[in-house]
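Before we start, here is the structure in question, set down as structure tokens.
Every protein chain of the complex appears in place save one, which is left out.
We call the chains A, B, C, D and E, going by the order they appear; numbering starts again at 1 in every chain.
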Amino acid sequence: MYIPFSVKNILRLALEEDIGHGDITTTFTIPEGHRSKALLVAKGNFIVAGMPFAKEVFHIVDAGTEFRIFHGEGSKVRRGDIIAEIAGNTRTLLSCERVSLNILQRLCGIATLTSVFVEKVKGAGVKIVDTRKTTPGLRFMEKYAVRMGGGSNHRFGLFDGILIKDNHIEAVGSITAAISSSRQAHHLLKIEVEVENLTELKEAVHAGADVIMLDNMSIADMKEAVKMAKGKAILEASGNMSLERVRDVAETGVDLISIGALTHSAPAADISMKIVR
Amino acid sequence: MYIPFSVKNILRLALEEDIGHGDITTTFTIPEGHRSKALLVAKGNFIVAGMPFAKEVFHIVDAGTEFRIFHGEGSKVRRGDIIAEIAGNTRTLLSCERVSLNILQRLCGIATLTSVFVEKVKGAGVKIVDTRKTTPGLRFMEKYAVRMGGGSNHRFGLFDGILIKDNHIEAVGSITAAISSSRQAHHLLKIEVEVENLTELKEAVHAGADVIMLDNMSIADMKEAVKMAKGKAILEASGNMSLERVRDVAETGVDLISIGALTHSAPAADISMKIVR
Amino acid sequence: MYIPFSVKNILRLALEEDIGHGDITTTFTIPEGHRSKALLVAKGNFIVAGMPFAKEVFHIVDAGTEFRIFHGEGSKVRRGDIIAEIAGNTRTLLSCERVSLNILQRLCGIATLTSVFVEKVKGAGVKIVDTRKTTPGLRFMEKYAVRMGGGSNHRFGLFDGILIKDNHIEAVGSITAAISSSRQAHHLLKIEVEVENLTELKEAVHAGADVIMLDNMSIADMKEAVKMAKGKAILEASGNMSLERVRDVAETGVDLISIGALTHSAPAADISMKIVR
Amino acid sequence: MYIPFSVKNILRLALEEDIGHGDITTTFTIPEGHRSKALLVAKGNFIVAGMPFAKEVFHIVDAGTEFRIFHGEGSKVRRGDIIAEIAGNTRTLLSCERVSLNILQRLCGIATLTSVFVEKVKGAGVKIVDTRKTTPGLRFMEKYAVRMGGGSNHRFGLFDGILIKDNHIEAVGSITAAISSSRQAHHLLKIEVEVENLTELKEAVHAGADVIMLDNMSIADMKEAVKMAKGKAILEASGNMSLERVRDVAETGVDLISIGALTHSAPAADISMKIVR
Amino acid sequence: MYIPFSVKNILRLALEEDIGHGDITTTFTIPEGHRSKALLVAKGNFIVAGMPFAKEVFHIVDAGTEFRIFHGEGSKVRRGDIIAEIAGNTRTLLSCERVSLNILQRLCGIATLTSVFVEKVKGAGVKIVDTRKTTPGLRFMEKYAVRMGGGSNHRFGLFDGILIKDNHIEAVGSITAAISSSRQAHHLLKIEVEVENLTELKEAVHAGADVIMLDNMSIADMKEAVKMAKGKAILEASGNMSLERVRDVAETGVDLISIGALTHSAPAADISMKIVR
Partner (left out) sequence: MYIPFSVKNILRLALEEDIGHGDITTTFTIPEGHRSKALLVAKGNFIVAGMPFAKEVFHIVDAGTEFRIFHGEGSKVRRGDIIAEIAGNTRTLLSCERVSLNILQRLCGIATLTSVFVEKVKGAGVKIVDTRKTTPGLRFMEKYAVRMGGGSNHRFGLFDGILIKDNHIEAVGSITAAISSSRQAHHLLKIEVEVENLTELKEAVHAGADVIMLDNMSIADMKEAVKMAKGKAILEASGNMSLERVRDVAETGVDLISIGALTHSAPAADISMKIVR
């Protein structure tokens, strides 16, 4: 798997942050050449995501560390399952334990929460997508975890997608003007517009928006929006999405449901590392 | 406030991650010299934490951005409160919005969850402390948020505290041997040992541990531990701490209660930025 | 103007490359506090592009350097015109001269070549666009220069646009399959496909390509392609575009003409810096 | 071949610039483990230069990529020649294609233009040398390409050679004073002075300049300069050198001819990469 | 041995500083594929320290360089002893020679000076410790060298130890207040206070300082201090320690003697590298 330089940088920063000038407890108690096997054990039920990054953490410190993975990316594990076995220098295993677990616990948590939402809307023909509400520095990994949980990704950042919001509209004067000036400036990206009511929706459709985000609309309004615009633009429901409400939203007929909580509020999965010998 | 270089690095990485080669929507719709005021508005009730880092985000992009802060670090806000007003170049405001909110939402979330735990143990003479279960790259900021919520910090990383765990003990042979070899290697740091039962506790006290972590003990065992060791070592309760159980733990008489969830599972606080003119 | 971190990095690398541990000639001959004015003078006719980056070069070394710009970005200058006046520490002026001129000469050269192509196709309703055939590290600045010359930008990199080429098609089996698998993976980016003949074009249109690149086609074939696909997809002519041929290509009715030479083979504009006192 | 850290940095920046968070087209269409062979094919006649850097590009992404080079550095190739064969992961090959070609095309272009100048002055006992008019960040590679084309290098930067120009002279008061103050400050580097006429030349020789640059002189003046100074100082002709004029300049008897166009205006060589299986 | 990222950075900076864009003498005189063996030879008597860092220097440039070490870390060598044999590419050996020797000479010098102090206090039950008076950027390596010479380390930096000095005391008002505010802020680090006389010592003991630094006290005062505080706090003697005086200080009964000269004024050990074939 291609790991971008920016991800390698953040993994390295995370190791520096935790190990600093040295893991002193380990240095004082574990002999230098000592080797061990360690197991990554699930302490709850969740979807696995992030092992390529966890591996990279150990390999940054010692490229000779060996992995056997028993539950691949995107698979479900249950409390007690052994996800992977790691063999290598004991000092390396102990010094990298926390950083790799911190990553895995977060990414498995995100994949798991995503999969619950995906399950809820099963069969409704809608995609669950993420947002830019990710942890600073971890966006690539968190968006990856969303995919492992069965979700899809929205734009990566401000640079690879046009999304016109209320503030932009105000500055240019109208939805129509904002779409037109964006279209002129860039002919190869789709243009998405955020609308807050059906009047704005009508204008957005008319102005030729490719994607329209229905922001914080009621179920009733979303149904109406689908009637008006389905097929003319991709429709994305957004705002305060909960597990309780997501099925109803899905059944309005929108194409996408975007959920910030997937990345900003997923509880960590519980995973531990046990040295076995 | 002193912001370490490592934090400035992560803020810069976060901006690069989101803005990349440019915020294209903003570039296409907002004129270059346009200026605005924006409000940071609470969309729920929470403890404020992280404004110095949010400010730094804007200042990295444009040092001339101005801030008026209405609710200081550690204060409580309610839904609808205006936390701060930001004045500056409109493009800068819009391009930095998401990164700064992502940081604030996480840090306010952590401070808020911490404060709930702190409230629960009020009067019991115990401190709520964090762990190393932090987001990779954000440890400094997350530990800061714990303090803003009324909690205290455990060691920062593997380099500034000795914490002997089961794996270390196994390698050296005994708790006594592990403490002794650590003491010899470093005479200026306190030595903490993790124990899983009262027999191990006894050995740890006898070997002169300065701090003893009671790992996943029952309330009954913790009470017994306090009887045996209080005053001889600092006692830290650890493992699966919940809001339901924390008061009972506090009342056993331990000195510290460490809680991983403070940083790994705090739900994000809800904050938005509104351009007002 | 927002200058991405990656551009600031490359400017700094360029300064390190040239100045290293010091501009020894200047150190040996110019007194430390000496101040001067310098003029940037056009030694030929060209389009101005790149002053914001040239300014940044001087400001990296000495933030107090002052600029008066007489010919703005995108304007035409003639041999002998004074583009800008720079006032500051003489050592700074001399030490930054070459790096800033190297950037300006390249960017003005690109803007100028672009403007010649744009002029050639005037009135034909076609856009001149760049490619990824840019100088390593300078893409942002070079694509900016293309815009200053009246051209438009194609995708920035491999990450913000889907462009399916022959090698991709071969691996998936068919144009139809390649488009379908891309569409499924990403619903927010347009999909461009490269075709080499009219049969492939037909398939691409049928499969729903948003943009179709006509690779190295004859004028006759391009005319036929326009008949078949205009309005169903954006049509981009590509391959061995010369000043002689570009007008004929434009008149076939394609929407875009992409030209690698804009960035990889534009001759440098001739500019010099004169210390005037 | 030793590749300086600064070159590795620029190659990495170039990859980040192009690939960013991922080559999405390739990810969507090429299976992860897919392997291929690719050929680098000459689409014109030129001198080969830069394969060590192109290799490094692929090796940064995947150290296991294999190369077979059929035409070594400095050799001439003709349209249709296969320069090298690359075997490796298909995703790596496609993702690195553009960056490596951008480098090769530029360096082969520089080597080729240099070789044309070198050919023109053959037998005249003069060296063709480059200048500091190189692409920001690419100086090491571009100066290398000049050597591959049969040229020689002038100083690398401002730090490893003393070159006194008119601005320096003005500040110190005279050529004599400038040389004297430089000589005193540094006894281990040769001292070069730029002169604009024969009077200045006389002073420079008298003051003991080791190298004298004849700036923009007429052929007649250069002949006179050679009579006056040959053997007393190394003589370098500089300024607006063209293929038409370079032979005449060479025959004046100067030792060096420096040409900025070698690096700032060489047209790119045309090279393509073909996946063959 | 774990080498922190910060040390790898400084080694890389040191190589860039010395080699820059290339070791030109070696490039001009040594053929590219040439291989050699080289010996590291002691030109005096000293303690060996730093080979892991010297190895890393060669491995950064060429991971295939081979080492045979004849005298391990901490061992004594005499003039003429061969410390290690290095086999590899001749250009690599010559280009890395100076940087690796500069490190080794400094670290062996520090280890040697430390060992002389340690020898002087043998049997007195006192530890020789270093300070923060280290070379900027080299602290990890220099503190390592102190250990190789038989010494112990004080805190690493300002972040992993509390040391209250006169300036801090003045700001808070009293030793007692300073200790109390520190104790409250951090319960897991020992607290050290610097005192200048016996009155201050009494206050520090009473306030519960864990470690007390006796700054620039007379032998008589130190004896008195030991009587007053031994066993209640760890006592550290500090200030102007010389080889002449250190034994007397040790015999006062203090626990630690800290010596800045170990790292700031140790003369370099003399080591040379000889190419043997």
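List of remarks:
Going forward, contacts are C-beta pairs under 8 Å (C-beta built on N, C-alpha and C of every residue); 3 or more make two chains touch, one makes a residue touch a chain.
Remember, predicted model here, so these are calculated numbers, not experimental data.
Only one residue in the set D:161, D:208, D:239 or D:253 touches the chain that does not appear here, and it is D:161.
Of E:185, E:219 or E:243, it is E:185 that touches the chain left out of the display. Residues of chain E in contact with the chain left out of this view: 6, 9-11, 13-14, 16-31, 34, 90, 94-95, 98-99, 101-103, 105-106, 109, 132-140, 157-165, 167-172, 178, 181-182, 185-186, 189, 260-261, 264-265, 267-268, 275.
Counting the whole complex, the residues of chain C in touch with the unshown chain are 12, 15-16, 19-23, 27, 32, 61, 91, 95.
Remark: the residues of chain B touching the chain excluded from display are 1-2, 4-6, 140, 156.
We adopt the following convention: only the chains that are shown with their structure count from here on.
Chain centres computed from CA atoms place D at the largest separation from chain B. On residue numbers, the D-E interface is repeated by A-E, which shares over half of its contact pairs, out of the options A-E, B-E or A-C.
As a whole-number value, the distance joining the C-alpha centres of chain B and chain C reads 45 Å.
Taken residue by residue, chain B touches two or more other chains at 16, 19-23, 27, 95, 159-161, 186, 189, whereas all remaining positions touch fewer.
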